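With one protein chain removed, the remaining protein chains of the complex are shown where they sit.
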């Protein structure tokens, strides 16, 4: 077993957009994806486990044991708009190798379901953040970037770490289109406010009508789990470690 | 060669339960499994070596050379109770990748033999331990957890590191059921007392009649080997290192 | 996906020479290869991505997202001289394992196109460098070394790290011929002067007529990208880390 995908259903989807929502800086993508899944009543159709995930189980307060896992959900829309594939999970892979493999597997499956457009979400760590945080974008091509910029985002300059960046880069190499949305965040806790900004822009772009009044629930849930496992401080440390791992690269 | 399984026999087993007994905190599982194998005269039917084990041989006082290895034993019971598969060994894998692979191989084989239930054993490191140590459990599902809690265990909250945790998590993903038993231990030496608690609960659950008078033999043997190789202090260090390796994860 | 090669075209080439130009000490090879590609209007015919590259995207000032990638270009020459295959990229692989795999894939493809001779370029880090830097060479065999030495290079003594060394070593094992050119450089910045020396020797050997007046453009471009990402200081650190990784080896 290297990276195993278990597919429960192969839905027929209308020009679906893949939205990435794994844990990362500020847990922006993770909160947004959880909220989307709930509000849209998205249906889980695939589970992915990888030998590059951490080798442990985590227990809930009720004694259940959970594994590191990624999941894919779909949402069909009867209003003629593009359907959605939502990539959710409780971890990214531990190694560069595992990240490429994971991203490749998800893209393989998404493309099989007709996906030609991807959106990755993430946090952009800042020491100070405005009440309405700035959102930055990067894209596979100029035309797509123009679309992203027209959503009141700014041009992202710098590295996009982890799956959020890898997804855009690998999509470009597969001739898919897409953009990344990076929201300013202090990055030290699950940032509901940043997730709100991401969801507002996402809704505008995808013609989604998402009720954001319950967003705090998704953030609270994420926060509660994270706090109980003492993971909140670890993200910042991880980020630092990643930066140190950088090698020559143009 | 990545992870090679050599199967000597494919026994016909009655609804067998897989019991994990690899070295870990306090060597609780390792002592308990060794004692079970001896008392039940369990028969070895498979050997597993992995390229993710340490690359050396260890010599015995008699000059024999032993490799890092895992073994599977079975025990048939003529009293109508479920048969047992015991997973014993002198090491876990060195890498996360190797742990997943090892656990996957063992589950593949166990399932092929009809296994639908797994039990992992382990130590729960504490700075102080009562004379009768507390035992904690986590399970694949609520029903199984209820069974574990009815055996006078408490709900486990936190991480379950290594194979003990991975086995429960991966079993859940394979729609198997099972629980982990984690016994309080100082974790600095092979803890016969903790192994006793694990075996008492295991015996109650599986209707086993295990004579525990010779348990100290298994612990002494484990202790003797460990001491001669200076491994006892290493476990605590390993645990610390593992905790530092943690990354974002809900 | 481990190391994926996408081939756009399989050109018919006349006894082609493979020239390696990946980032390394002083970015000597990288600048030289970029200049060759532009001046010779070389055509890209293959892209390579590897799971052993870094897992991120980098954004340009214009918001485009770029992945770690390697590329192969070819240049047909109508003057009867040997054609060229130029190996360019913005990264080497992160792991030893990835380096071997990458080098093997490129050699497989080059050999399929008839290549029997390879040239790797690189910097040789020195604390002081003359205005006209010394150039050192190492070769797969004595005859080829004689050719390299006749180009006013000196004998290289010591390690040749990374792809520049691996390419010569693996080529020798495949019964290909070739040499490495290592140019003295301080190694702390993209060294146009060192690249010039490499190109002059290369031109002499391959009967190339390369206009070097625009070489500073290639160096400036390389420098600009590197500075914006703060990568310049990292190369020296990397080099040190590599040296520490050395193990017994004759």
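Going by the order they are written in, the chains are A, B and C; count residues from 1 in each one.
The rule we apply is simple: contacts are C-beta pairs under 8 Å (C-beta built on N, C-alpha and C of every residue); 3 or more make two chains touch, one makes a residue touch a chain.
Predicted model, so just to flag it, every value in this text is computed and none were measured.
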Can you list the shown chains that the absent chain is in touch with? B, C
Out of B:96, B:171, B:193 or B:222, which touches the unshown chain? B:222
Out of B:69, B:173 or B:210, which touches the unshown chain? B:69
The one of C:11, C:114 or C:169 in touch with the missing chain is C:169
To test your reading of the contact rule: which positions on subunit B touch the chain that is missing from view? 1, 6, 23-24, 27, 30, 47, 49-69, 90-92, 94-95, 222, 225-226, 228-229, 231, 234-235, 238
Determine and list the subunit C residues touching the chain excluded from the picture. 96-97, 99-101, 104, 137-142, 145, 148-149, 155-163, 165-166, 168-170, 172-173, 180, 245-250
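Operating definition for what follows: only the chains that are shown with their structure count from here on.
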Taking all protein C-alpha atoms shown, work out their mean, then name the chain whose own C-alpha mean is nearest to it. A
Greatest Cα-centre separation from subunit C belongs to chain B
Taking each chain's centre as the mean of its CA atoms, subunit A sits from subunit B at a distance in Å of 36
Please output the residue numbers of subunit A that touch at least 2 other chains, ranges allowed. none
